[in-house]
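Sharing a structure with you now.
What you see is the complex with one protein chain gone and the rest in place.
Coming up: chain A.
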Amino acid sequence: MWRLNAVRHKAGRQGSDLEEFKFKRRAHEKELRRARKDSKLVSKILLLNDDENEEDGTMDTLASDQVLELFKMVCQGRDLVKKEADLRALRKALRSPSAHLVLIRQQSSIAILVTNLRGPSPQCRLEAVRCLHELSQSPHSEVDSWRLRQATPYLITFISGQSPKFTELCLYTLGNMCPDSENVRNILLAQGIIPALNSCIQIHRTNLAVVEAVGFTLSQLISANYVTGRIIPNVDNGALVAQGTLLRCTSLLVTLGGAVAKGSIEEGMELLIWPLLRCVGNLLLSGPLGALQPQLNDSRLLAALCAFPQAFLQTHPALARESVWVLNNLTSAAADSSVFCSALFYLNLVPVLIQLLPFSHGINIMVLRVLGNIAHQGREYCLHLAQAGLLPALCATLKMADPEVVTFSLEVLGQLVASDPQLAEEFVRQSGLPVLEAIQYSNQETIRLRAKHLLEHHLPPHCTVDTSASP
């Protein structure tokens, strides 16, 4: 991810104290989680400028009269070279949030910036948009996007322009303005932001930074729930699939799976894997799975979905869980899923899944779902599951503390031992009976009932089997 280099640099500048940084991050993370629960999770991006590789120490916060002084010079200046220098100084001053308030309270400040934005000098335009960019991500609620709305028609116009750096700044500024208010979003839509984004991607499609900026802006635009209908009318998942979205996402996942397999996990790769998994996961429900099968015909997709949990288990367990969720959606569509379930055996991927069973964070539950899905296909599938070593693994999950894990384990076990008496015998040989007997003392009735049913109907009686081994 290209931005991570810039990001790392900034983090390094922020302080010598790693502990302090970690503390800040943890506190920040808590805030983000709270915001998400309130459906207010929003981020604004601040682009770093090239000349900010200098040490922070040289950037002192200017006093408000100094800020105003700078602004006055910008207003009055006629000489473009000098004006550019003044704008640059103003922009640097705006790196400090207190200066935002000073400027926004100054009458016509935004109008002046917009004048420079659309003025004749490219350098002035650049500095002007940088000023607006600083304001667009201001932490002060007083500096909201509504106050900046005068700039939007120009920003939108310029994103169809040719200058990548300038375009990028316009995009991020617009993107920062989107989450604040519905009114601003309506204005942007009315002013044609969507067609502009479209042409921007066409023009700059080889410039990764600009394309990423377009993505950011668009995602900010549609992330507010009530806008979706207006921005993407008549686009349902079926239409997305028809355009080849599923195929594209799955082949990207395969490519990433290959990278993971080679051991080249670059920092930030998970940031790409994550949204791909979510797209594929939900797109699998866009129609009958059988109809989607042509877009899902690469067996490496299954391998990738098993590789991600293995690779990211320790660093990002939630990603592991989401990867197995996609497998659930592939394996749970009854007859249409038998091809995927068969493939999991053919490619010997089931033992990989079984290895994930000790892990919490919802991972083992999702894995048990997948295994349950496979077992529901039929007797052959149950036999193969047992061959892959599922029965001893279930003996362990049946002893776990989480009652949901135990319940799912009993479901899967039930399907196995009921499908073939061989498996019932095998379970008993694995010393499974004492485990079920212990479960009959559980204080959860649903668990007791399942264990009892299995013992009474599907497992051989005690006296014919040697139970002297420990559970």
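Everything that follows uses one rule, which is that a contact is a pair of C-beta atoms (placed from the backbone, for glycine too) under 8 Å apart; a residue touches a chain by one contact, two chains touch by 3 or more; residues count from 1.
Quick note on the criterion: contacts and distances are computed from a predicted model.
Note on the omitted subunit: UniProt lists it as "C2H2-type domain-containing protein", one of the names in "C2H2-type domain-containing protein", "Ribophorin II", "CAHM3 protein" or "ATP synthase subunit gamma, mitochondrial".
Within the full complex, the residue among A:F71, A:F408 or A:F427 touching the omitted chain is A:F408.
Residue A:R448 is the one among A:R118, A:K165 or A:R448 that touches the chain missing from this view.
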